[in-house]
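One chain of protein is taken out of this complex; the other chains stay put.
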Amino acid sequence: MSVNSFGRVLRFTTWGESHGPAIGAVVDGCPPGIALSEADIRPWLDKRRPGASRFTTQRRESDQVRILSGTFEGRTTGTPIGLLIENEDQRSKDYSDVAKAYRPGHADYTYDAKYGFRDWRGGGRSSARETAMRVAAGAVARLIIPEVRILAYLVELGGDSIDRDNFDAAAIGQNALNCPEAAAAQRWEQKVDEARKAGSSLGAVVECVAEGVPAGWGAPVYAKLDAELASAMMSINAAKGVEIGDGFAAARLRGEDNADAMRAGPTFLSNHAGGILGGISSGQPVVVRTAFKPTSSILTPMPTIDREGNETEISTKGRHDPCVGIRAVPVVEAMMALVLADQKLLHRAQCG
Amino acid sequence: MSVNSFGRVLRFTTWGESHGPAIGAVVDGCPPGIALSEADIRPWLDKRRPGASRFTTQRRESDQVRILSGTFEGRTTGTPIGLLIENEDQRSKDYSDVAKAYRPGHADYTYDAKYGFRDWRGGGRSSARETAMRVAAGAVARLIIPEVRILAYLVELGGDSIDRDNFDAAAIGQNALNCPEAAAAQRWEQKVDEARKAGSSLGAVVECVAEGVPAGWGAPVYAKLDAELASAMMSINAAKGVEIGDGFAAARLRGEDNADAMRAGPTFLSNHAGGILGGISSGQPVVVRTAFKPTSSILTPMPTIDREGNETEISTKGRHDPCVGIRAVPVVEAMMALVLADQKLLHRAQCG
Amino acid sequence: MSVNSFGRVLRFTTWGESHGPAIGAVVDGCPPGIALSEADIRPWLDKRRPGASRFTTQRRESDQVRILSGTFEGRTTGTPIGLLIENEDQRSKDYSDVAKAYRPGHADYTYDAKYGFRDWRGGGRSSARETAMRVAAGAVARLIIPEVRILAYLVELGGDSIDRDNFDAAAIGQNALNCPEAAAAQRWEQKVDEARKAGSSLGAVVECVAEGVPAGWGAPVYAKLDAELASAMMSINAAKGVEIGDGFAAARLRGEDNADAMRAGPTFLSNHAGGILGGISSGQPVVVRTAFKPTSSILTPMPTIDREGNETEISTKGRHDPCVGIRAVPVVEAMMALVLADQKLLHRAQCG
Partner (left out) sequence: MSVNSFGRVLRFTTWGESHGPAIGAVVDGCPPGIALSEADIRPWLDKRRPGASRFTTQRRESDQVRILSGTFEGRTTGTPIGLLIENEDQRSKDYSDVAKAYRPGHADYTYDAKYGFRDWRGGGRSSARETAMRVAAGAVARLIIPEVRILAYLVELGGDSIDRDNFDAAAIGQNALNCPEAAAAQRWEQKVDEARKAGSSLGAVVECVAEGVPAGWGAPVYAKLDAELASAMMSINAAKGVEIGDGFAAARLRGEDNADAMRAGPTFLSNHAGGILGGISSGQPVVVRTAFKPTSSILTPMPTIDREGNETEISTKGRHDPCVGIRAVPVVEAMMALVLADQKLLHRAQCG
């Protein structure tokens, strides 16, 4: 029942704080015989790595992951895969103010309320640094589901949505914002620059699509594929909403417009359901969108209190992402991979 | 790892099909010494019961729950609480068409794809009938968290939202739609009547607020309170989206507008976060909204295929809710209660 | 994390007290498409049923199990299987003395210490009546592992062991004591009669052998097949010891005498290991022995205390087994089946 673990058959556990000596993960349940080396993980970590552009935090981490167990002669053995990344650029001094007062929008106050205690260096365990290990674990998960192609990107930034008619998957890698539309990317760059200079921050919505998922993954009733995805995405830092397929818009459709009609194949005439019916995959693309709030760490001073309850102000001076949604993209992909790989193995257990 | 169980310390398991002889639940982990009888459960089941108005399915179930274990002389003993409701009004014959073809928007196709097999009577395990047991289990959970007040209601039906300025909690019980605004309730009644007569259906958004939750419930990283709530709500039939606090709207705010400033008390100047920071409750009201798609069972004929893959049409003639969101209200409340009670006990385990 | 559940992929949950209205179980994770009816469960319950001979409790229960969910048209659907047995012969009045004082050797004192509360009617949840549901669940598990043959029997009763040279599987069903040696059965009948008349009770050792288990079931490190079996057997009422293969005797062998040499086949020249190496099955018969203490409910008066801590004496007058080990035989078999079926599915999940 580890609260720092996720998954049922493929189960991973993460540990580590933002400014501790290292962070790590254990991936248990990976099938044996899969070719795996650090080179399979590195590209995904690079995609998430801080300091890559002016739109993300300037913290510098090389994020060199080491596989410490679970492989032999380049292949998985079926035993737990231990992953570790040393923390390098730990400027705890940036956090002296944080030690004194609670940052609004942050976990500072709630961790203290829960544990009577907190590691204030960079948010400690509540820092998005933890997501590096999700990305590493997700890279392993991807190898378990080679039949699936996963792609995530921003569809909205600071309230500005992409034009779906101009969707261009190729564009995603061509801008620093994971935006699938060249024109929107240009607008967004200006928006982010402006927010950063103003000491403010912006929110975003990340869409993730998984193609190639066969019909039959997922499990009633409390391990529904959509329930698992909702939990997975909502567990990412700054996530405030999750929707599947048409999501909240589906609540505005009529029954005959929302239900996806079927034709021989089997095939579907639409995908309002986002590839999931009754909690089980339908063979259509699985579509999930996650809303990320604007970064809570901002230069703009905010009213707050200190540990003794005295009123004060705080302005967060550390190196922070002006829009956490941008760097959430590879994390969302990783969680999608982890959920799908888990459900694949779970399905195999019960249904052979 | 039962996929039909939910919760960590307070863990409940449900079983049963829509048209089997009975449905049931086992609630494990309930503290001992709590006064509990069927009378504590009945009101919540009544709230959910079908056939109560013309806006819900005309299936008639008295939903008499029996407590078969876990209590002695009117109090819980700490051992598992076995709950059972006999199914009464099982008109399986309504489902003869369903046996032949897959209903669009339903779990018919995906259950068959997964199991190579399905109980087609009323959706079997995928039926919303299962949620009666969640409501029963939720009634037990409420007794574990007497400090918390939970209230759910519709904030949107068929795309028509309430006017927040006219919010009136007292109105909720005064209409058959769980609507907190008298004027909206009137408009919605017409909408639902129209949809029902047209053989169509409507979607809805349910908001649930829990007041009295102390700061400190929830757990990083994969048992975050919001992640648990997302999983809980998304596991309800027809749910397609979940958001906490401002949710998707938070993604359109700037950092300084979204972060809830703190003052001595401790108190907060706003509640954009919906009472959860870093996955842990802040002491503010916990706010969750869930989007429900329009009922997939409609009279309007829809293109589909049969088990052999031949193209055909289907029109669902059974007794169905024109808007499942209406009856989802007590289910949403029950899941809120179950998640909070579980997190209360989990918090007590680690933090004393 | 339900403490009343067992298993990882095939997970069952039991509920119910000795003298409540009913007892039940939920079996989750059973593969779909398996033929299952009450007739598949009844023979195993009959084997365990009380009142069958003078060597067991005279409580009369017909133990008619009902399958309330999880099957359709005679086959499993992949959804949870709800099982229920109504309690019939509940003479709670036998327990008026028990309500007042703690029976030595019983859970009376510890349940009270834990919960501040107990259901004193027949031991409540701590009664061996719960094992009826294990036998029912075990009957389902057997259908998942048709390749395995399970046989349990007594090898020792009241300190008197069978002569291994005269082992006769056919004899087991020919006496009321589950004894695999005709001569020992005769001696044991006298022993049990004598103990019963003296108001005393006897212990026993049950051996269980599973043949046909392929090499490869089990999982390092904390789900080792032997660790799972140890937990399963020790969870049975009155169990005080568990050993695998040579068990405690292995501790007296030298390395070269204990290690089972291998020859082509692959085959083994001996089976000191009891079919398990490194927590994983070797393809040899899996052998487990479980020690059961003498029944604690005896007519002989014993010094004890009441709830207020006053010293008193108690003599248990209810209808009790003079040797619980006898009726433990089908329970041991059921737990073996449940562990093996679970590990089969778990193996399939990871290793395909």
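As written, the chains take the letters A, B and C, and residue 1 is the first residue of each chain.
What we mean here is this: contacts are C-beta pairs under 8 Å (C-beta built on N, C-alpha and C of every residue); 3 or more make two chains touch, one makes a residue touch a chain.
Not measured: the values here are computed from a predicted model.
Contact with the chain not shown here comes from a single listed residue; of C:F55, C:F72, C:Y102 or C:W120, that residue is C:Y102.
Among A:S53, A:S69 or A:T312, only A:S69 touches the chain left out of the display. Residue C:P220 is the one among C:P43, C:G173 or C:P220 that touches the chain not shown.
Although one chain is not displayed, chain C still touches it through residues 1, 3-6, 8-9, 14, 102-107, 109-111, 113-116, 125-126, 130, 156, 158-159, 195, 200-205, 214-224, 226-235, 237, 239-248, 250-266, 269, 272-274, 276-283, 291-298, 300, 302-305, 309-311, 325, 346-347, 351.
Seen across the whole complex, the unshown chain contacts chain A at 1-5, 8-9, 11, 13-17, 20-24, 26, 28-29, 32-33, 66, 68-70, 72, 75, 77-82, 84, 114-119, 121, 124-125. Contact between chain B and the absent chain runs through residues 1, 9, 29-32, 78-79, 220, 345-346, 348-352.
To be clear about the criterion, only the chains that are shown with their structure count from here on.
Inter-chain spacing, taken between the CA centroids of chain A and chain C, is 46 Å.
A straight line joining the Cα centres of chain B and chain C is 39 Å long. Averaging Cα coordinates per chain places chain A and chain B 26 Å apart. Looking at chain C, one finds that residues 1, 9, 29, 32, 78-79 touch two or more other chains.
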